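Of the protein chains in this complex, all but one are displayed in their positions.
This part shows chain A:
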Amino acid sequence: MAAFFNKRNIVVGFILLAVIFPFITRNDYFLHVMTLAFIWMIAVYGLNLLAGYTGYLSLAHAGFFAIGAYAFGLLTVKAGFGFWPAFLLAPIITTAMGFLIGLIALRTKEHFFAIYTLCVGYIIYLVIDKWEGLTGGVRGLIGIPAPSSIGPLTLSTPIAQYYFVFVILLLVIFVIYRIIHSLTGRTFIAIRNSEELALSLGISTTKNKLISFVLSTFFAGIAGVLYACFIRFIGPDIGNLNITFDLLTYMIVGGIGTMSGPIVGTLLIVWLSQNLQFLQDYRMLIFGPLLTLMVIFSPRGISGLFALWSAKRTRKLKPKTSNVEEQA
């Protein structure tokens, strides 16, 4: 299992790189971009769990992201909750909403599910935008507290916040990894392959789809909360469909249904958009074709390509494996 050690080395390498990143750049703006990218990654992981591993493409993801952010914002700004209670409560609120919406949304399938959730996402956006009494409407919510210190650890500097978000990202990846590589994950994947087959194997698809949906909203909620306390201002735009499609692009370019896809896709696109800022909206001229090419030539994104490449390479290294005979 040489590939296993390779994988482990890559993971350790990435973690180390992320840990020393603040010392390499010394640039607060880059740190800010990176922290934001980590937050998006958490949301993309949630989306990937549902769309990539369970086969249900939800387009309400930014909606749940916004619910998480607004729940946190309202709890702290208007309800006077402390940072940590709100930090814990907001994802729970998001999850509860996700549960209720999931109950209804999951009565539909495939395109209809995508269309239904698209509408749900838009409704969430509209509610936030129009319900001025609660959310402040287009003016948004200001004065959201930054992460308060954990004992002697203060989380007010950009570097501290970077590590704070990074630790939560690692936790999220760890939890997702555990889920995917367990019987629960296998159950989700079975549903993605064929719901009929899963049913006839005795899997309660209704229950498992709901679990996956609720989990995905939970991760969207966490990402939303982190966004709110990191940016400290939220407007209805964070629930906009654009955000959903951004997350979708990160996922597809990185690799839908892969463990590393969300990281690869998010990093690539976020940095590309940073470096191509002089092109303004013409950037889409690059992202559009990139996305199309990805979908056509590598449905499992960059991570999928890489997996294919490394599989071929190991086969070349070990020509005696039975796979080669099969290929011939």
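Note that in this section a contact is a pair of C-beta atoms (placed from the backbone, for glycine too) under 8 Å apart; a residue touches a chain by one contact, two chains touch by 3 or more; residues count from 1.
Keep this in mind: contacts and distances are computed from a predicted model.
**Q** From the names "HEAT repeat domain-containing protein", "Branched-chain amino acid transport system ATP-binding protein", "Monovalent cation/H+ antiporter subunit G" or "Carbohydrate ABC transporter membrane protein 2, CUT1 family", which one matches the UniProt record for the unseen chain?
**A** For the chain missing from the view, the UniProt record says "Branched-chain amino acid transport system ATP-binding protein".
**Q** Out of A:S204, A:N242, A:N275 or A:T292, which touches the unshown chain?
**A** From the options A:S204, A:N242, A:N275 or A:T292, the contact with the absent chain belongs to A:S204.
**Q** I'm checking contacts with the chain that's been left out. Which of A:I189, A:I231 or A:L290 qualifies?
**A** Touches the omitted chain: A:I189.
**Q** Which residue among A:V175, A:L241, A:L272 or A:I286 touches the omitted chain?
**A** Touches the omitted chain: A:V175.
**Q** For chain A, which residues reach the chain that was dropped from this view?
**A** 175, 178-179, 182-187, 189-190, 193-194, 196-205, 211, 215, 300, 322-323, 326-327
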